[in-house]
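What you see is the complex with one protein chain gone and the rest in place.
Chain naming follows the written order as A, B and C, and within any one chain the residues start at number 1.
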Amino acid sequence: MSLSIAVLGAGRIGKVHAAAIAATPGARLAAVADAMAPAAEALAAAYGCPVRTIAEIAAADDVDAVAICTPTDTHAELIELFARAGKPIFCEKPIDLSLDRVRQCLAVVAETGTPLMVGFNRRFDPHFVAVKRAIDDGRIGAVEQVVITSRDPGLPHLDYLPRSGGLFRDMTIHDFDMARHLLGEEVASVMATASVLVDPRVRELGDVDTASIILTTASGRQAVITNSRRATYGYDQRIEAHGSDGMVSAENQHEANVTIASAAGYTRPPLQNFFMDRYAAAYAAEIASFLSALTNGTPMLTTGHDGYMALALAEAASRSAAEGRRVDMPEILGD
Amino acid sequence: MSLSIAVLGAGRIGKVHAAAIAATPGARLAAVADAMAPAAEALAAAYGCPVRTIAEIAAADDVDAVAICTPTDTHAELIELFARAGKPIFCEKPIDLSLDRVRQCLAVVAETGTPLMVGFNRRFDPHFVAVKRAIDDGRIGAVEQVVITSRDPGLPHLDYLPRSGGLFRDMTIHDFDMARHLLGEEVASVMATASVLVDPRVRELGDVDTASIILTTASGRQAVITNSRRATYGYDQRIEAHGSDGMVSAENQHEANVTIASAAGYTRPPLQNFFMDRYAAAYAAEIASFLSALTNGTPMLTTGHDGYMALALAEAASRSAAEGRRVDMPEILGD
Amino acid sequence: MSLSIAVLGAGRIGKVHAAAIAATPGARLAAVADAMAPAAEALAAAYGCPVRTIAEIAAADDVDAVAICTPTDTHAELIELFARAGKPIFCEKPIDLSLDRVRQCLAVVAETGTPLMVGFNRRFDPHFVAVKRAIDDGRIGAVEQVVITSRDPGLPHLDYLPRSGGLFRDMTIHDFDMARHLLGEEVASVMATASVLVDPRVRELGDVDTASIILTTASGRQAVITNSRRATYGYDQRIEAHGSDGMVSAENQHEANVTIASAAGYTRPPLQNFFMDRYAAAYAAEIASFLSALTNGTPMLTTGHDGYMALALAEAASRSAAEGRRVDMPEILGD
Partner (left out) sequence: MSLSIAVLGAGRIGKVHAAAIAATPGARLAAVADAMAPAAEALAAAYGCPVRTIAEIAAADDVDAVAICTPTDTHAELIELFARAGKPIFCEKPIDLSLDRVRQCLAVVAETGTPLMVGFNRRFDPHFVAVKRAIDDGRIGAVEQVVITSRDPGLPHLDYLPRSGGLFRDMTIHDFDMARHLLGEEVASVMATASVLVDPRVRELGDVDTASIILTTASGRQAVITNSRRATYGYDQRIEAHGSDGMVSAENQHEANVTIASAAGYTRPPLQNFFMDRYAAAYAAEIASFLSALTNGTPMLTTGHDGYMALALAEAASRSAAEGRRVDMPEILGD
């Protein structure tokens, strides 16, 4: 393997992916681009690679693929640009907040045949991988109910919320993807309830911060997702899958695997605080999977279609919560 | 304390309550009644008390209170009979499968002023009591989401199902009561989905075996319940309550608190198999609470109203699942 | 089964055994004796049985067996008395603090052929029973190392210490018995170290409060015991057995099986505080075993020989710690 990858966007997640690329034997960070010059320069310097513009990267012969880590509202356009330039694309989720825009964008990708991977990092978390493997190995029989607990340690900056697409598109989207990943059958209908319990300013911004969602498939399999924008004890990320023969679960990751016992009881540290810690191994494995698929010419494990379907479930949940009714997926997918 | 209690119904749960009464200092098993004479005689012999008819017990001066452990379809009538006889009543849940009949029955109880306790045994489980205490002590702040996992080890006898009132009234009713107990606010609306995944004969009997339910209160608090009539690993009974300041959970009880480690991994025994084991301490504490309330003249901790409200939630869930819509509680409660 | 048992000694442990006897179908509390009349009367009244003297009990035709729960320095004499009276005996550990006295006493028991059970309650704890069963079922292969953690929540009354026989004879004796029970081979040598770390007054009383002990069998199997007279987090009682094919362990019992998560971490309640809580099920099972052996005429599961051997190990540990050397068991046993 010898691959030169350009990273677009030198923010928090761009740095994570740049580090993963640099650490991969045979992969090379080819260039960094960012609208903010100082950010681009700092990241490029750290790994000894040049800063380039988007256009230069698209035209460069020595760039084999790109990782799009820019703000959400640029994703679709950049995907189309690089699809047309024939450069394989890793793009952070979501493709776009509009289902229509995602459809257009994926049509371009399909037309050009350019490989596209959408960054659903959790599928690459080693603990969740072990859950999926247990299911695939038949350890729990036929999947019947999936229960996903997903609670952020705290609200994002309130400035971000209006651009986030709302709780379901911004946060639950990962859980929707995981539910699809584990259910083994597409979701047929969605029921959701959502409230503002964490901070009343969330309501003023037209969003919610606490939600419960039920997904049902045609054969009656169910997934239940509970979300909150606050967990005082850290980043709560758990999965249970119940099947005809048993159950598999992935527990949380604590800051350290220690216990202090005293008259107050037995205390373990809080959970790893947020995604940069909790999913560090997942981010590395995700990029490794992208590089490996490129090298071997195998299909991407998380596709544009996965990005589309997770967004469609977010759309359905949003309507269900707003209108107090079950939303059947054909209404969203237009099938 | 010196109390003489008659047990009506010498089946499985009647035996449990008889034993609890006999083991309580100052309480005495006064009599046993059962339509099946041999069952009544065996239970009476075990504790050295007489067999009597219902009518004899109702008229007896030496019976201070009764425990109704007969089949469900006799509960309401017996409650009315003993309410009119002025004998305090402990009655197994449910009061009846019909909300209207429960209303009538409770009207009689209210009229007579006879104390009535409805047996929601889980409120007395020491682990769930610790959950409730943590909430009441403010350990997790304001409750926001309650997550209840309740999975039976296996289907009941299929003969029983048609008389059970269906999954929601027979099994989930305990979870509805627990949700009300922990939410600290009445439920405003119910969303449910239900399937037949365990055994297709359940469908032929007009019932379901797998369900997910979301309850929402007026202020936006949520409770999520997941149910299945099958858990290969034992009786899965867990509770999580999430609040503004933290989370409290009650974990499962294994057959023994041991672990065997080998090349196959670390294995703990399955869970205690079913309610007779899992809730043994709860049944004892429940009867102790009943006896204590009688002795001290304090209110019962689980009332006829609790029985009515849990059944109303079951009714709402049943409609929601059948009709694929959110059901608002005024529709059921007629408020 | 129909057995009438007299309880000698109406203190804390006498009450526990009296309750267990009264709760057993077919067993009956025949009489209570205690040098302190009020204690005897209170216990007798609670279960509706008479107070009698030791002599009356020994002579009584309607007493089938006795449970000796009196102070340690009376055990050997009472065992001899009731052995000669031909009444099967349950006796709390230890038989005596002097190995020679134990030998004499057991000689009388052997001569009379009277059944004797010595109360090593921990062998009857359901969790430790599960450990033993795992070993007996071959789940861990041949036993190689046994690790026993045994820490009291706090010092006993200092008044008691001089009569206790010292840490090894009073507290570790249970661990010695458990080590013998699990090792499957007699101990050949003992190494021990002991300190006063908890309270300097313990040193003034000629005792120790913190100890570590290694037991080795002829074939090289090892047992390690750690003891302290203080554990701020409750009564710490754990066992691990390592074998050629794996490991089995019994974990501690918390006050309730709940967890509170907050910014301070994940907290479980302290352990059950002391033996009356932790071993409640063991005490009941122990008496059940005694009654069952009497009824069925089967051998006692914990014998006078077990009492002797555990005391011999305590003697060896005591010498090892005092003299800073390994003590080989023939030195103690005089083999």
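Simple rule for what comes next: a residue touches a chain if its C-beta (ideal position, glycine included) is under 8 Å from a C-beta of that chain, and two chains touch if they have at least 3 such contacts.
Here the structure is a predicted model, which means the values were calculated and not measured.
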Touching the absent chain when the full complex is considered, from A:I148, A:V190, A:A223 or A:A250: A:A250
Full-complex contact with the absent chain, from C:R163, C:R201 or C:R325: C:R325
Contact partner of the left-out chain, one of A:G154, A:G184, A:P269 or A:G324: A:P269
Hidden-chain contact residue, picked from the options C:S4, C:T112 or C:S195: C:S195
Option touching the unshown chain, where C:T24, C:T70, C:T172 or C:T210 are the choices: C:T210
Where the unshown chain meets chain C, residue by residue: 142, 144-145, 147, 149, 151, 189, 191-193, 195-198, 210-214, 216, 219-222, 224, 226, 228, 230-233, 236, 242, 244-247, 324-326
Positions on chain A contacted by the hidden chain, ascending: 23, 25, 46, 126-127, 129-131, 134, 139-140, 245-253, 255-263, 269
Residue ranges of chain B at the interface with the undisplayed chain: 232-233, 254, 261-270
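We take it that only the chains that are shown with their structure count from here on.
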Magnitude of the superposing rotation for chain B and chain C (Cα, nearest 5°): 180
Central chain (by mean CA position): B
Chain centre separation (chain A, chain C; CA means) in Å: 57
Residue numbers of chain B (touch at least two other chains): 245-247
